[in-house]
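Shown here is a partial selection of chains from the complex, left in place.
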């Protein structure tokens, strides 16, 4: 059962039970993006408000899903708030590095200690890598955020 | 009915059920997605590969003849198993999904156009929805939906209105989410009275209860081998000879023609017309061996075993989990199959399945390829436990233990 406890760290369960930044924002001025996991039906809605100086002024999360997708979304919202879009993209890269398994089955290089520090609570999701089918749960909110940022750019 | 077999003794035929996960014996409760298979089925396939394998139909040498005989014997076995007097009504496909696509495209392509209508139910698996939606987008016909009623049963209040002028009713015989056994007699006679053909998605019923297409009265019946102890890579479409005869081919290629020139081709007779290319030869033989195995036990005994198990499960889970658990669908075991969709209070289906896996209990979370049904149920995922002949009450007990742990883990 150690694997399971590694997956469901206390901090993950805490974000799941008390999700941060849950709710909606008025659109416009905020932007809304919706993502879902075709395998299981989990849905995430991201409301994003980017200030004129390019920082994330506010973010809210809606939708429903499992503890991993919900806690990941909650941690993400806490982590990106106040950051610039460029910083968010860096964080996204570190997080995906943490989650990903390279295509040929070899694990990617572990994120560096400074990247881990940067990830904060999100680093608790590291245990997910041992459960490949759950990686999509953990990355769903990030992919939705990515989509929201891409739509803002367009 | 012949004497009931010793179900506990059957388990020895399934090596995978004697493997362990996390140091605990595997409790496999996902047969509705795909069953496991007995040594007898693997042996039959290996034997063919090692003694009697060649491509079928066009060889005159001994091996090719042996292989052709084995393949065609499997067709006869399937025909007998489902009560079809004419084995040319049995078409081998790669899975039930291909069988349903065949009906939608070939029969639908020849019979459905703008202004026409067909009827589905919101309880269908995507395999019995998407092929029709694809054809509807191309041909412009209407799809009408029989809605969900109380307790996971279909709401047939408007059945006759929905069928009025419809050309096809395509419906599941048993829900893969709720286990609901649909009232086929009533549905088929109403459809036929309205002049509609009937296609049955029998994926969940053929493995678990006696099927008699000769008594059923449907026009098409589709199911998969891998849910009934057979290998992957094989499915079956049964269709009425006269309908199959009239239908245009589905896939084109070798084996389905009687002549080809640069000007065009002439299709062969059924069933060849619908079996383009090298068929799943050894898979058909494996399915034949699975049928032998099922028939040796007796389908009525299997059904009886599953009713008892479902009954035990419904009782045990409600008693032990109380308010914490919702078991969707009918509460009367004799009216449902051994498929239970569960919601655990405060725990998402994914997490249920993950924690259960820690206890070596295999249940499937998600939408079970039935998103319209999930929407009607108002849930976005359930954890589904499903039984087969190799399960017993001890599996249910372990399931209950593990569900209690999952609930404790998340709820506290």
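Just so it is clear, A and B label the chains in written order, and each chain counts residues from 1 on its own.
The definition used in the following text is that a residue touches a chain if its C-beta (ideal position, glycine included) is under 8 Å from a C-beta of that chain, and two chains touch if they have at least 3 such contacts.
Predicted, not measured: the structure shown is a model, and the values here were computed from it.
Enquirer: What stoichiometry does the whole assembly in this file have, expressed with the labels used here?
Expert: A x2, B x2
The rule we apply is simple: only the chains that are shown with their structure count from here on.
Enquirer: Cα centroid separation between chain A and chain B, in whole Å?
Expert: 37
Enquirer: Taking the complex as given, what residues does chain B use to touch chain A?
Expert: 22, 348-351, 354-355, 358, 365-367, 371, 374, 380-381, 409-410
Enquirer: Going by the contact rule set out above, which residues of chain A touch chain B in the complex?
Expert: 1, 3-4, 7-8, 13, 39-43, 64-70, 131, 134, 137
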